[in-house]
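Before I ask anything, let me first share the structure, which is written out below as structure tokens.
Only one protein chain is missing from this complex, and each of the others stays in its spot.
Coming up: subunit A.
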Amino acid sequence: MTDITRFTRRAALGVAAMAAATLALPGAAQAEYDFSGQTVEWIIPFGTGGGSDTWARFNAPFLSRHLPGNPTVAVVNEPGGGSTRGTNLFAARAQADGLTILGTSGSTQFPYLLGDPRVRYEYQDWSVVMVGPTGGVAYTSPSTGISSVEEIADLQGQRLTYASQGATSLDLVPMLAFRLLGLDVNYVFGFGGRGDGRLAFERGETNIDYQTSSAFINNVTPLVEEGTAIPLMSWGVLDEEGNPQRDPTFPDLPILEEVYEMVHGEAPSGDLYEAYKAFNTAGFAAQKMVVLPTGASDELVEVYRQAWRDVFADPEYQATVTDALGEYGQVTDAAAEALFRAGTNIGDSVRQMVVDMLQDEYNVRLGD
């Protein structure tokens, strides 16, 4: 939990960039866009009270404070269709006037990457202005006979059980990771959330699980301390070049790439790993995105990025962000751009491989 400096540094860089930008374009962008007295609708394709909603509601007042003219920023929930409905609505209706923005999540990215027939939106038409990353940690039960990740090879050949929310949910990431490691996992579906899955683990019904970072810290760390859970690996974070690194929140935990080397003796490669990388980025490193609709001008994108730079530099934001959103800093500009690209692109052969795998092994039909 020491390494948040990386993101704070980025925020500092942001402040510098902002200063430079203000010097270069003295108020040009600001003058054209003044939202005084107007309302910016921030579409959240999820219901009230969930992770995405909480994230948006935390950010909204800061965004309002730093957009030119201090418009009201209203979070508008448009849930349905696993977030495809609200997103489709945004794609079909939103005008590029800066008054409608969209907040997406991993569950919006996944159907898009998988070619779900309900998806009628195209990420590449949009402009990303902010990305909020998160992380996750996989852990197992001591009943498997292992006492640390070094012994992970002993898990091979065992029948492991995992409580899953569904094969096309964020649980696709651990599914791909376990597959890469050659683990034989029985997925029991129909869980309402990761919290329900953790309960099944605590009851001893499952013996392998993952939690997002904040849930891991609050709910699994006590289990680790009493010796009923063994952390295995984190999903890692991406550095500026897009290379996987250890998660600064869990510097002592290896990432999948390291564990893969432990097991197989070589660095991971191939379609399966490519799939893991794409979905891991879309689900965690680039989980939450704020985008502007098709046709947003460069000035408008700059107005929004400037606003986010100012938000990140706001002392009140800095004082409260960790409590509300966890240790992962939100980013804009090039860093957001890079995460956006990595999280919304997938090779055709890789996609086909995942779709076929889902269909053959888990009866998920995405074609019809």
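By our rule, contacts are C-beta pairs under 8 Å (C-beta built on N, C-alpha and C of every residue); 3 or more make two chains touch, one makes a residue touch a chain; residues count from 1.
Note that contacts and distances are computed from a predicted model.
Trainee: So one subunit is absent here. Using its UniProt record, which name fits best from "Sensor-like histidine kinase SenX3", "Sarcosine oxidase subunit delta", "Diol dehydratase reactivase subunit alpha" or "Tripartite tricarboxylate transporter permease"?
Mentor: So, among "Sensor-like histidine kinase SenX3", "Sarcosine oxidase subunit delta", "Diol dehydratase reactivase subunit alpha" or "Tripartite tricarboxylate transporter permease", the name matching the hidden chain's UniProt entry is "Tripartite tricarboxylate transporter permease".
Trainee: Touch as defined at the start, partner being the missing chain; which of A:D154, A:E205 or A:E261 qualifies?
Mentor: In the full complex, the listed residue that touches the missing chain is A:E205.
Trainee: Hey, which of A:A215, A:M262, A:A313 or A:M353 is the one touching the hidden chain?
Mentor: A:A215
Trainee: For subunit A, which residues reach the chain that was dropped from this view?
Mentor: Touching the missing chain: residues 39, 41, 47-50, 53-54, 57-58, 61, 74-76, 78-82, 85, 93, 95, 118, 161, 166-168, 186, 188-193, 195-196, 198-200, 202-203, 205-206, 214-215, 217-219, 222, 320, 323-324, 362-365.
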